[in-house]
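Only one protein chain is missing; all other protein chains are in place.
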Amino acid sequence: MNRALGKLPKGWGGLTHDWGSDQRVFKGIPWNKAMMWIFLLSDTFIFMCALISYMTVRASTAASWPDASVVFELEIFGTSVPLLLIAIMTFVLISSSGTMAIAVKYGYEKNRKLCTIFLLLTAVCGATFVGMQAFEWTKLILHEGVRPWGNPFGAEQFGAFFFMITGFHGTHVTIGVIFLLIMAKKTWQGDFDTGRKGFFTSVTSNYRAIEIMGLYWHFVDLVWVFIFAFFYLW
Amino acid sequence: MSQYKTQSHKIGIYLWIWALLFVFSFFSYMVDYLNFEGTLRWTLILAFMVSKAALIVAVFMHLFWERYAIVNVLLWPMTLMLLFVGIMAADSEYTLLTRLFYFAAGS
Partner (left out) sequence: MSDEHDYKIEAKAYTTSSSGAAASSDERPDEQELYHSKSWWTTYVFSQDAKYIGVQYLCASTAIAVLALVLSVLMRVQLAYPDLNVLSPSAYYQAITMHGMIMVIFFLTALFLGGFGNLLIPLMCGARDMVFPFVNMLSFWIFLLSLLVLVASYFVPGGPTGAGWTLYPPQSITAGTPGNLWGLVLMLVSIVLFVVGFTMGGLNYVITVLQARTRGMTLMRLPLSVWGIFVATIIALLAFPALLVAGLMLLLDTVLGTSFYMPAIIAVSNFGKEVTTDGGSPILFQHLFWFFGHPEVYIVALPAFGIVSDLISVHARKNIFGYRMMVWAIVAIAALSFIVWAHHMFVAGMNPWFGFFFAITTLLIAIPTGIKMYNWVLTLWRGDIHFTVPMLFTLGFFITFLNGGLTGMFMGNVGTDIALSDTYFVVAHFHFTIGIAPVLVVFGALYHWFPLMTGRMLNEGLGKLHFWITFIGAYAIYFPMHYQGLQGVPRRYYEMYDSIYASSTGLNEFITIVTIVVAVSQLIFFYNVINSAIRGEKSKRNPWKANSLEWQTPTMPPKHGNWNKLPVVYRWPYDFSVPGADKDYIPQNVPPSQVRRAKVEKT
């Protein structure tokens, strides 16, 4: 396939060639990967709409917006470090993205053992992230009195958007962790080597599934990059 | 199978990009820690955010090596989102203006 792919026109000429050709537009991309990409495009729009709503309400409310670095500071060893937990969460999620990319690499090299290990590492990082997010939620709800309908720091929409956006993101991470564990099990069992048919979908298993899982996981990290910048730092 | 060759890179590139992401995250964090204000703050936050996003999409999600067909399909709709951002920014500014104008003094 590489040789055939390599012979196709590249660049902008390749763009018109691909769109004008028969059978498939996206050369070298199997249908499940194309499906995941388009799904991610749609999911991007969901998160962008949520962030745009956040921007709109924050810009249009006359009430003052709480300072995120104050709200999210953590006290360790007697000093208050602003956004410490968030920084650690970012570190964890970026690491998980790294381990995911390496898992995909080992998947394609058919290294069953290392692929499983890195998939599990990614899942562990993801679960850690969700755990820390849950800790943050608990701290804000129980100790700081932040509610979706009001908070002591300023505009009441702060809590509403915080819970909605991080909740939506956290749900995506959780779903990702579950699928990572499923993928890890399938890899360890050798499903991708034998091409065993899926239980629900009856589709032949293939190491490509790990790359597709990787796309989803990197998307989850990407959304965090935006949330981190717009919600916590701005 | 040879079809997988294009999908597999040396581990080095992942580690370098990983490190770069940490560096950008650290700098973004510093923007807040050192209390930069105003336009400089926003520019830096956005710049680091876009850089990190670009690295993740291009390298980790492999888009740098994919053909133009899919790259264009994925990136052009983002301009629509940018337009939406612009329109909503203008409209929320207008909403705030009317609120301050009509509701602020004496009410």
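Per-chain numbering from 1; labels A and B assigned in written order.
Heads up, the rule we're going with is that contacts are C-beta pairs under 8 Å (C-beta built on N, C-alpha and C of every residue); 3 or more make two chains touch, one makes a residue touch a chain.
Treat the numbers as computed from the prediction; the structure is a model and nothing was measured.
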Chains in view that touch the one left out, judged over the entire complex: A, B
Residue among B:Leu15, B:Ile87 or B:Leu100 touching the omitted chain: B:Ile87
Missing-chain contacts mapped onto chain B: 1, 3, 77, 80, 83-84, 87-88, 90-95, 98
Residues in chain A touching the chain absent from view: 1, 4-5, 7-8, 19-32, 34-35, 38-39, 41-43, 45-46, 48-50, 53, 56-57, 60-63, 148-150, 155-157, 160-161, 164, 200-204, 206
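Just so it is clear, only the chains that are shown with their structure count from here on.
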Averaged-CA centre spacing for the pair chain B and chain A, given as whole angstrom: 14
For the chain A and chain B complex, residues of the former touching the latter: 1-2, 5, 8, 10-12, 14-15, 18-19, 25-29, 34, 37, 41, 44-45, 48-49, 52, 55-57, 59-62, 69, 82-83, 87, 90-91, 94-95, 97-98, 100-102, 104-105, 108-109, 207, 211, 214-215, 218-219, 221-222, 225-226, 228-230, 232-234
In the complex with chain A, residue positions of chain B that touch it: 2-9, 11, 14-15, 17-18, 21-22, 25, 28-29, 31-33, 42, 45-46, 48-49, 52-53, 56-57, 59-62, 66-70, 72-74, 77-78, 81, 84-85, 88-89, 91-93, 95-96, 99-100, 103-104
